[in-house]
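Mind having a look at this structure? Questions to follow.
Note that one protein chain is taken out, while the other chains of the complex remain in position.
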Amino acid sequence: MTYTASEMMTIAAARALRNDDVCFVGIGLPSAACNVARLTHAPGVTLIYESGAIATRPRVLPLSIGDGELCETALTTVSVPEMFRYWLQGGRITVGFLGGAQVDRYGNLNSTVIGSYRRPTVRLPGAGGATEIAASCGRVFIVMRHHPRAFVPRLDFVTTLGHGPTGRERRALGIPTAGPVLLVTDLCIFEPDPETNEFLVAAVHPGVTCREVREHTGWSVRFAAEVRETEPPAAGELEVLRELQARTARAHGTAAAE
Amino acid sequence: MTYTASEMMTIAAARALRNDDVCFVGIGLPSAACNVARLTHAPGVTLIYESGAIATRPRVLPLSIGDGELCETALTTVSVPEMFRYWLQGGRITVGFLGGAQVDRYGNLNSTVIGSYRRPTVRLPGAGGATEIAASCGRVFIVMRHHPRAFVPRLDFVTTLGHGPTGRERRALGIPTAGPVLLVTDLCIFEPDPETNEFLVAAVHPGVTCREVREHTGWSVRFAAEVRETEPPAAGELEVLRELQARTARAHGTAAAE
Amino acid sequence: MGSFRKLSEAIASLVHDGDSVALEGFTHLIPFAAGHEIIRQRRRGLTLIRMTPDLLYDQMIGAGCARKLVFSWGGNPGVGSLHRFRDAVEKQWPAPLELEEHSHAAMANAYTAGAAGMPCAIFRGYQGVDLPSVNSNIRFLACPFTGESLASVPALRPDVAVIHAQKADRQGNVLLEGIVGVQKEAVLAARRSLVTVEEVVDDFGPRSPNAVILPSWVLTAVVLAPGGARPSYAQGYYARDNSFYVAWDAIAKDRAGFQAWIDEHVLGRAELPA
Partner (left out) sequence: MGSFRKLSEAIASLVHDGDSVALEGFTHLIPFAAGHEIIRQRRRGLTLIRMTPDLLYDQMIGAGCARKLVFSWGGNPGVGSLHRFRDAVEKQWPAPLELEEHSHAAMANAYTAGAAGMPCAIFRGYQGVDLPSVNSNIRFLACPFTGESLASVPALRPDVAVIHAQKADRQGNVLLEGIVGVQKEAVLAARRSLVTVEEVVDDFGPRSPNAVILPSWVLTAVVLAPGGARPSYAQGYYARDNSFYVAWDAIAKDRAGFQAWIDEHVLGRAELPA
């Protein structure tokens, strides 16, 4: 079965979820990945959206983090302050999915501005829940399209702390959670070096060369001692993802999360 | 119509409530007074119990502040943390009713211990909601049976701040609410001197002498320039109170709040 | 005591030039009808407060109502940029827009503190990031028991909170349910409040004893405004118009297109009939 790079990325992210994970789900690709996981190998995974929906089981992918579908299929829905206080800060979420406009080699993220804060070239949406998701979730998965303008040696603005500008700041601050443990792109999978916390390429997707990865990364990318090839999407995985997107398209008139 | 000193006390307290008051109601006499007010001159009064019941309209007096009757007849019921944070501390309550084992001339209250804190002669229940009720409600009504051991020159323990040990501390602390503006007993009604905040006898109940008030007060009690006689309970007031208590007795097998 | 009014009268008496205004709603129950009336009444110099300024604030900013924005995420959910917000920040059109920028956790805690009558909130956050260096309303203090450094932000106390809800009863009590966001906190934190509702019922009838209800005496005004949350949604009444959210991207992309849309769909219309 043929598949797109986007499908590979979504499925690779989905696979990283465990059956007993409790995920804080963002919109778009993370939402697709989490729901694919739930509909394949991890039926017990608990999905939580920052709008307050707890243990939700949407039949289609939401366009926003607060679509009615989320509340209708949730175990219960709490207020937003309760979500951030009792559930996120309370340490009950095992995985947070994040993305951004820029990521660096230590998993720090920028979703605030391109250029200077006071005079930005591009004003981005801002932090949203990301700052505290990165601090409070047990581990953080980053999912982003691979592009040299997004994979940068130095962020224009640190919206969200990964392992810190030199890879050591998170630990020094005494933050007890693991931080970014995975970075999935449409080309490859990064995992942090256990010593330095630098993201190393751990696996490349089928048909992708190390050179392509290098060319798409704005920093001088390093590879793990043994680089695996990502297992290609199984027919079952692709089917589940495509059916989810087709249901979503019928419901919204848009794919919502390719 | 004849009436008891307790009935006079309850009805005098009930009269102090206004139709637009929002009352934080304690158990026993305050509960009776608030519900009499609601069933007579103040049908619009809003009753709030610290258990979380908002705008409740119990048909019988609750034995505890958390009886099912309160929740069943409430507009809604919130959690106890929400009650203390958003509703009490949030400044939405106009009147708090308090009592205690000891009161002094400035309306400070003790409901913690008789004797020393570490080696008490009598261990009382403690603060409960009183400390913050006294600080956060617009004004405080104190209702207590008149007895020299309860109306003392100096408290064994300050559980709840009235106007402070010398009548000036509340103001000095910058607490913006009025504090105790009324002290109703089975003998008389006290109101604070606007200058010194000392409780002066403003009215004596019918048939009570100033000498009796003096003998029942542990401090050298002072009287207002003109001491009124309390209007005796009207037939309608007595009827409402007695019907409420009869309904309560039938429901609980006890008067709950005479 | 919340009293029933016409929308135009309620906005005229509650929202003044220069006020700080929170029109809240977390994707669900966004008070579009009330926001459009603010645009029609040409309020100026507002400080707009909201966790997720979306299309409504994009419209209000583009229409020139705002002087300042207090926010934590300014995008079109699931779609992309808010072009009017970006134009104001990047090019000062139609006017410069001062920003006070937070994270969601900070805003949620700040509303909670406002509702609870506190001067500030504390939480665990803002560690190792750049927002504290561009926002002097983010400070740190030490836990008096453990010494841990905790983030603190001032309580939000808007002059006016505006929300949309499902139902009011004849007494002016208001019930909302579903994704309730920070609306209760915004109303309780504000000096004045306005709630638009889908319908007015005699009585809420059988319901959860713990239903989210705002008593009439914490509200300033209640307005019947069926459909008042469109193109967002009201659970139990109508669904989110996702296609409009997608279409907004093109409408708002350039100034002329935006102006034409506002002229036709907001300024050229009277308030929704009650």
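Note that the chains take the letters A, B and C in the order they are written out, and that residue 1 is the start of every chain.
One rule holds for everything that comes next: contacts are C-beta pairs under 8 Å (C-beta built on N, C-alpha and C of every residue); 3 or more make two chains touch, one makes a residue touch a chain.
Just so it is clear, the model here is predicted, and its values are computed rather than measured.
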Chains in view that the hidden chain touches are A, B, C
Of the listed residues B:S51, B:T217 or B:Q245, which contacts the missing chain in the full complex?
B:S51
Per the definition of touch given earlier, which of B:L161, B:V184, B:V221 or B:L244 contacts the omitted chain?
B:L161
Residue among C:A95, C:C143 or C:A250 that touches the chain left out of view
C:C143
Pick out which of A:T10, A:T77 or A:Q102 touches the chain that's been left out of the picture.
A:T77
For the full complex, which residue in C:G80, C:P96, C:P209 or C:G257 touches the chain that was left out?
C:P209
Under the stated touch rule, tell me which residues of chain B contact the chain that is not displayed.
27-28, 50-53, 62-68, 70-72, 77, 79-81, 83-85, 88-89, 112, 117-118, 120-132, 135-136, 157-161, 164, 169-170, 173, 175, 252-254, 256-257
For chain A, which residues lie in contact with the unshown chain of the complex?
20, 22, 46, 54-55, 71-72, 74-78, 85-86, 89-92, 136
Using the document's contact rule, name the residues of chain C that touch the chain not shown here.
116-120, 122-124, 137, 139-141, 143-146, 148, 150, 152, 154, 177-178, 180, 207-212, 235
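Just so it is clear, only the chains that are shown with their structure count from here on.
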Common contacts of chain A and chain C?
none
Comparing each chain's Cα average against the average over all protein Cα atoms, the nearest is chain C
Chain A-chain C separation of Cα centroids, rounded to whole Å
28
In angstrom, rounded to a whole number, how far apart do the mean CA points of chain B and chain C lie?
40
Multi-chain contact sites of chain B, meaning residues that touch two or more partners:
none
Multi-chain contacts in chain C, i.e. residues touching at least two other chains, fall at 112, 184-185
